[in-house]
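Structure incoming, see below.
All protein chains of the complex are present and in place, except for one that has been dropped.
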Amino acid sequence: MVNEDLNVIAEKEQAARKKIVIRCCMAAGCMSSKSEAVKKNLEQAVNEAELSDGVEVRGVGCMKLCCEGPLVSVDSQNALYEKVTPENALELVQTLKGGNTGIKRGDWNHPFFKKQMSIVLANSGEIDPERIEAYIAVEGYQALLTVLREMTPKQVVEEMVKSGLRGRGGAGFPTGIKWGTVAKTESAQKYVICNADEGDPGAFMDRSVLESDPHSVLEGMAIAAYAVGANQGFIYVRAEYPLAIKRLQTAIKQAKQLGLLGSSIFESPFNFNIDIRIGAGAFVCGEETALMASVEGKRGTPRPRPPFPAESGLWGCPTLINNVETFANVPPIYRKGAEWFASIGTEKSKGTKVFALAGKINNTGLIEVPMGTTLRQIVEEMGGGAPDGREIKAVQTGGPSGGCIPAQHLDTPVDYDSLMKLGSIMGSGGMIVMDDSTRMVDVARYFMEFCVDESCGKCVPCRAGTQQMLHLLEKILNRKATGHDLAKLEELCDMVRHTSLCGLGQTAPNPTLSTLRFFRKEYEELLQPEEFGRYENGEARALK
Amino acid sequence: MQHASGDKRFKILEAFMKKYQFRHDALIEILHKAQELFGYLEDDLLLFVAFKLKLPPSRVYGVATFYHFFTLKPQGKHTCVVCLGTACYVKGADKVLAAVEARAKIKAGETTPDNELSLLTARCIGACGIAPAVIYDGAVTPRQTPETALEQVKGWISHGQ
Amino acid sequence: MAAKTLTIDGTQVSAEEGATVLQVARDHGIEIPTLCHLEGVYDVGACRLCLVEVAGIAKLLPACTTKISEGMELKTNSERLQKYRRMTLELLFAERSHVCAVCVSNGHCELQTLAYSHGMEHVRYDYCFPKWKVDVTHRLFGMDHNRCILCARCVRVCWHIEGAGTKNVSGRGASANIINDLNQPWGQSDSCTECGKCVMSCPTGALFHKGSTVAEMVHDRDKLEFIVNAREKKQWIV
Partner (left out) sequence: MDRLKVATVWLGGCAGCHMSFLDLDEFLIELAGKIELVYSPVVDVKEYPENVDVCLIEGAVCNEDNLEILHKIRARTKVLVSFGDCAVTGNVPALRNKLGLHNVENILQRAYVENAQNNPAIPKADGIVPRLLERVTPVHEAVSVEYFLPGCPPPADRIKALMTQVLGGKEPKLEGANLKFG
């Protein structure tokens, strides 16, 4: 495979393009609403209407407005059809011949679409994720080619530092610095791992990226591997994402066939292979060291850091771990340049962020917006507010590690530091909207129960502390707790946060702490008076 | 060595292990395959894997019990997995689960005595856009209510009706 | 090996590169509490009792796995650390059922000793009272899961000193549990070499030599008859 071959494939793909493309969403959300049958019927209808010469029915990745799925678009009409059923596929195709249809039409000019800025999701809903040619036709693998031909690994790292990209998995560690550390560590063997163990309940960005544009992740990994000097990569995907796994397997196979993975990529000395590792249902495996243990086929328990994976990771070798969205950002950065990327977003948070918008909100689905977009723009304009005329009460970001941001802070720009200041975190990008019917203590209890279930059990504060915190939250909800219990809960939050071994435990108190911060009244309303002289004034009483 | 039972599935499993060169780091993939073949991981099967991979049985057992995906008990003929992710939860997945629990007279994680239905929960299946979602025999189904869920599992619950 | 100079609780000390904070502190007579650390097997940093404050680092670091570095300034016994340690101990006591009064290790239990040294005269958290079994199927040893704190010392000695790999942790979170082989009764374990290292390594009374528990005390009722006869019938020689 050389440059020319890539161009040949791209040209061929473009030449084969038919006049009209009907895109049918084939991501997991729409597929659960029978989009596969919709696609099949569309194809049949196109054939029966003898339109197949000029019309292509294309299965594509996520078209973002999941709540209205199955989604179908017709580019010649600039139309988006919503809630298409296998039954009205024929009717839809007839519109190409001037027929009418009663199928619900979406509005591309709605802020939900208009306010999006697609870098990571540029190909999502556009190309067929199961064909590498489709990816190549949209400049796919060009970045890898450029990097291998024209840049030294050191330059690749420098470019990444310049871009200002920060890890999209949660904590927002600068990607360039991470790459640089792994690159600098000397070792005959290094690894690159893609963390696709998207465990936050309420997050499905990474699933969508893998289902919609798997090659962008592979290309990103290959560029990272070249930069840090690794020749083996692993993608750790959760077993709950069978479609993403299937599409990744297809993508890896195709890339290998074309020589874009394997030995001497683009006739350079660079070799890189990727294997898939399937998780088995353990949230803690999203934590780097636990994930590595799991890749090694062990119990996914974390270990203390340092040593950091960059120095001693998989099988003791330097290992680079980035998340799916981080890798998907890589090819565009090298195609368009670090300056271009750094011009998007805010001073300290560059680029865009993909969010999974869900919960009590009218438009649920996937959005990608520049960093710095306010929460209000996201939930009110794009999301269309809460359904049934209710008020938005809070937005939960960061899953069980994050917090609930109350409505009065909706004008906060979404970036790593602003969210942190509010006691939440960016997290991987799950955004759950809660309306005024939501009881915040129950939300705290929900997340604490999650942490109790998902604690690996290795360290005492996380294993035993979360159990006690859950017990106290339940006691409060059952109206059996006093102010003394609330004080105990707060003390435990502080302790578990500062003494737990890994991120799971260290952030487990966050949903409780943030609801206590903004919705303390809801807790206090549930408290019982201090009968029986329980520690009045917080002090034990001495005689005299 | 062949498995004493002569069950062909052990042969398939062994071939799968061979594909991974009996590597220790493939243990989780192998357990996935074993569960796919046998439906659940019984002691005999875990022992076979331990023997073939040259691992202490306690290691295999430790891994098999760490991950929620693996089950050491046989599952019912049908499965109903209620997603309890945040998006599903705030949209009433708890009520869907409660309805099925009440009708099937089992708790989440249990199987009906006639072995027809296993009721399970998931932490998030990433189908938040169509919440609440339930997986009936592998098919993700969007926007469930207690009524639609009961309609789905109706045919799988016969006992006590 | 190069020597490093560091400060522990205000005292300047020097030690060889590569040593852990815990080693250096102990070498200089500074006691840092631990439960999961055991000389001779690798450290896991799980009990969180040995956390120390390092100047310039926001996070608390476990002394057992943190290597010393030049100029390091450590606090090993601040008020904050003492508070966290006492809470950790209380959490352990509340998690399973540690009934000192009927425990084989009463008086020589590391958990109990640490509770005393941290002034834990009561546990403020509600006891969980989980239902755990006692396995006395082994010829020589017993395991009472109610007293287990999951330090995994027994697992580490079984794997890395004896090399038998009999014991491991199974499950996770609150249901994490020490098992033998495929979670079978200890007495039926094929791999156990009966070396007894696990029993020696256990910081509490979870693993014990049989014959030493309260319920196993053998009552010799014939002696009563002997005494009665001796007193009443003056009959000492039967």
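A, B and C label the chains in the order they appear, each numbered from 1.
The working rule: a residue touches a chain if its C-beta (ideal position, glycine included) is under 8 Å from a C-beta of that chain, and two chains touch if they have at least 3 such contacts.
Just so it is clear, the structure is predicted and the values come from calculations on it, not from any experiment.
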Listed residues C:Thr34, C:Thr88 or C:Gln112, member touching the removed chain: C:Gln112
Among C:Val123, C:Ile161 or C:Cys195, the residue in touch with the chain that has been omitted: C:Val123
Listed residues C:Cys103, C:Val155 or C:Cys202, member touching the removed chain: C:Cys103
Absent-chain interface as seen on subunit C, which is shown: 93, 97, 99-103, 106-107, 112, 115-116, 119, 121-124, 126-127, 129-132, 146
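Methods note: only the chains that are shown with their structure count from here on.
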Chain pair with the higher count of C-beta pairs in contact (A-B, A-C): A-B
Mean-CA-position distance for subunit C and subunit B (Å): 36
Whole-Å separation of chain centres (CA-atom averages), subunit A against subunit C: 41
Centroid distance [mean C-alpha coordinates] between subunit B and subunit A, Å: 25
Shared interface positions of subunit B, touching two or more other chains: 59, 62, 66
Residues of subunit C engaged with two or more neighbouring chains: 169, 171-172
Residue ranges of subunit B in contact with subunit A within the complex: 23-29, 31-32, 59, 62-63, 66-70, 84-87, 89-91, 122-131, 133, 139-142
Residue ranges of subunit A in contact with subunit B within the complex: 28-29, 31-33, 66-67, 69, 198-204, 207, 239-241, 277-283, 294-301, 356-360, 364-366, 396, 399, 430, 432, 434, 438, 446-447, 450, 453-454, 456
Of all residues in subunit C, those that touch subunit A in their complex: 44-48, 51, 59-62, 65-67, 83-84, 87-88, 91-92, 94-95, 124-126, 128, 149-150, 152, 169, 171-176
